[in-house]
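This is the structure I have questions about; it appears just below.
A single protein chain has been omitted from the complex, and every remaining protein chain is retained in its original position.
So that you can tell them apart, the chains are marked A and B in the order they are listed, and the count of residues begins at 1 in each.
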Amino acid sequence: MEKRSRFNTSLLPYLLVAPQLAITALFFLWPAGEALWQATQSQDAFGTSSEFVGLANFKQIFTDPLYLSSFNTTIIFCTLVTVSGLVISLLLAACADRVTRGRKLYQTLLIWPYAVAPAIAAVLWSFLFNPSIGLVTYALAKYGIVWNHALNGSQAMFLVVLASVWKQVSYNFLFFYAGLQAIPRSLIEAAAIDGAGPVRRFFGIALPLLSPTSFFLLTVNVVYAFFDTFPVIDAATGGGPAQSTKTLIYKIFAEGFQGLDIGSSGAQSVVLMVIVVALTVLQFRFIERRVQYS
Amino acid sequence: MIENRRGFDLFCHAVLILGVLLVVFPVYIAFCAATMSDAEVFSVPLSLVPSTHLFENIVNIWTHGSGNAAAPFGHMLLNSLVMALVISIGKISISMLSAYAIVFFRFPFKNLAFWLIFITLMLPVEVRIFPTVQVVSSMHLSNTYAGLTLPLIASATATFLFRQFFMTLPDELMEAARIDGAGALRFLWDVVLPLSKTNIAALFVITFIYGWNQYLWPILITSDQSLQTAVVGIKSMIASGDTATEWHLVMTATLLAMLPPLAVVLTMQRWFVRGLVDSEK
Partner (left out) sequence: MSSRKLLAGAFSVAAILAFGASQAQAATEIQFWHAMESALGERVNDIANDFNASQSDYKIVPVFKGSYDQTMAAGIAAYRSGNAPAILQVYEVGTATMIQAKKAVIPVSDVFKQAGVPLDEKAFVPTIASYYSDSKTGHLISMPFNSSTPVLYYNKDAFQKAGIDPTHPPKTWGELEADAKKLKAAGMCGYSSGWQSWIQLENYSAWHGVPFASKNNGFDGTDAVLEFNKPLQVAHIQFLQNMAKEGTFTYVGRKDEAVSKFYSGDCAILTNSSGSLANIKKYAKFNFGTGMMPYDESVKGAPQNAIIGGASLWVLSGKDPATYKGVAKFLAYLSSPAVAAKWHQDTGYLPVTTAAYELTQKQGFYEKNPGADTAIKQMLNKPPLPFTKGLRLGNMPQIRTIVDEELEQVWAQKKSPKDALDSAASRGDDLLRRFEKAGS
C-alpha cells in the first residue's frame, strides 16, 4: 500500500473495527475451529458419546468412490454453469451494446432475475419441467421426448444448470454491458476506419479489454456455482437421480442434516474450506495485480 | 454504432428479444398458475391464458399458508423483510466503520485485524454451516431473529468494497479536513459518507437481496414455523409427504416473494448499476 495521510487517534480505530471483529470471531473463527475438531471425532447423533479418531474420517471419505465422483459432478456442474452463464450474457451484452433503440428497456428487462432467489428459480423451472403436469414436459412429449428428470441423470443436470444460469445471466450481463460501454469510442472508430467489421472489432478490441471483467466474473460465477446453487439442487432434484446432481456442498448437507453424521460432514467441510481458500488466494493475487488506485 | 448493417442489427434485436422471452417466460407461467384454481392448475397442458382466481389465491396463501408450511405466508414475508433489512443495515454499518478504520488509520495490529476480517471472504457460510449452527444454539439464539441475522452480517465483501472505494479517495480531501480542524468522525460523517452514496445504494441492493434470498441458513437455524422466511417457506410448500402440492398457491407465493427484492432492484437500478460496476474496477 502506498503512502497516504492517516489519522493517529489511539482508541477510535479499535472501536470502529470491534463490531466486525466480534462477529467474525464468534461466527466465523470459532465455528471453523469446531469444524476442524469435529472432523476428527466419531460421534453419535445426539453427541452423547464422542471419540477422537484422528484422520479416520478423512481416510473414509477419500476412499469412498462416491465422494470422489461428487468432485466430478461438482466440476461438471460448475463448468456448465460458469461457461454457459458467461457466454450467454456476453452475447446479450454485445447485442445490447450494438443496438440503439430500446437499450434501457432491454437492460431493465434483463437484469431483474438478479432479484430472484436461486430456490425460487428452481421452483419455477421445476414446475415447468414437472414430469406429471409440466408445460415443457407436455411440449417435449409432442416431439417424442420423454422428460423424466427423476430418472434421467443428464436431464436432472440440465434442469439444475438451466435454473442456475437463468438467474446468474442477469448479473453477468450487467458487468459485461458496463464493461463494453466503457470502451473508448476512439478505439472502435479507428478500427472501423481500418476496415474491421463488427465481429472482428469485437474479438480484436472488446474482448481483450474486457478481460479484467471476465476474470472477475469468472471467479464470482465459480463461487456461485459451488455454493449458492445449493437451494437450486435441493428444490429441483434433491441430489438425484443416483447422485447425478449431488455436488460437494449438497453432500455435506445430506450427510450432516439427514444422515446426522457429524464426523463425515465435518471432514468434508474441511476439504471444502481448503479448496475455497486456495481459490480465494488465487483470486486475490490475480485481481490485486490488475487493479489500479488513482 | 459505426456503420449501418441492417441484418446484423436485426440479428442483435432478435437475440435480445429471445433473451428477454426466456427470462420472462417462467414468471409469466407462474403468473398464469397463480390466477388459477386448483382444478385448473392440475390440468395438462397448463393454459397459457390467465384465469380469474388471483385475488382469492393471494388471500388464501397470505392467511393460511399451504402444505408443509403451516404458517400464514403473510407472516413469512414479514420475517423475510425483517431479516433482509437487519442484515443490510447491519452489514453496511459495521463494514463501513471497519473499512474506514483500516484505510484511514495507523494503529498497532492493524494488519492482523485486516487479515482476520478478510479471511472470512474465504469461508462462505456453507462451508462451516453445522458448527455455526451449534455455536448459535449454544448461545441460545436458535429460533430468534438475532440468530437468523447476526452470523450473516459480518462477511467481508462489503468491507472489501468500501475499502476499495476509500482507497480511491484523494489524499487532498483528508488534508483539507485536517486543516479545517475536523476530527476522524467528523471527516467520516461530513465527507466520506456523502461521497459513498452510490456504493451504499449498490450495497443496500446487494445485501437486501442476499438477506431476502437466504435458504440454507434459515432452514438449519429455525425450526419454529413462526420464524420461517418466505423463500424457505415456498420450498416446503412443495409436498414430499402424503399431501399434494397446491401449485396455484405455490406460484402465488413465489410471485409475492419476488416482489420486494424486485422493487428494490428496479427503484435503485441506476445507483445499483453504477455503484456495483464502478466499485469492481
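A few notes on this one:
Just so we're on the same page, a residue touches a chain if its C-beta (ideal position, glycine included) is under 8 Å from a C-beta of that chain, and two chains touch if they have at least 3 such contacts.
In this text, all values refer to a predicted model and were calculated from it rather than measured experimentally.
Between the chain not shown and the residues B:Val27, B:Ile61, B:Leu116 or B:Val133, the one that touches is B:Val133. Only one residue in the set A:Thr48, A:Asn72, A:Thr100 or A:Ser186 touches the chain that does not appear here, and it is A:Thr48. Contact with the chain that does not appear here is found for just one residue of A:Leu15, A:Leu55, A:Leu105 or A:Ala150, A:Ala150.
The residue from B:Leu10, B:Val44 or B:Val59 that touches the chain not shown here is B:Val44.
Where chain B meets the missing chain, the touching residues are 42, 44, 66-68, 70, 133-134, 137-138, 140, 142, 219-220, 223-225, 236, 239-244. Listed by residue number, the positions of chain A touching the unshown chain are 42-49, 51, 60, 64, 66, 131-133, 148, 150-153, 238, 240-243, 254-255, 257-261, 263-264.
Basically, only the chains that are shown with their structure count from here on.
If you average the CA atoms of chain A and of chain B, the two centres end up 15 Å from each other. Interface residues of chain A facing chain B in the complex, by the touch rule stated above, are 1, 4-10, 12-14, 16-17, 19-21, 23-35, 38, 88, 91-92, 94-96, 98-100, 102, 106-121, 123-128, 132-133, 135, 138-139, 166, 169-170, 174-175, 178-179, 188-189, 192, 198, 212-213, 216, 223, 227, 230-231, 234-235, 249, 252-253, 256-257, 262, 265-266, 269, 272-273, 276-277, 280-281, 291, 293-294.
Residues 1-3, 5, 8-9, 11-13, 15-16, 19-20, 22-24, 26-27, 29-30, 33, 41-46, 94-95, 97-98, 100-102, 104-107, 110, 113, 116-117, 119-124, 126-132, 134-136, 150-151, 153-154, 159, 164, 167-168, 171, 174-175, 178, 183-185, 187, 209, 212-213, 215-216, 220, 231-232, 234-235, 238, 247, 250-251, 254, 257-258, 261-262, 264-266, 269, 273, 276-277, 280-281 of chain B touch chain A in their complex.
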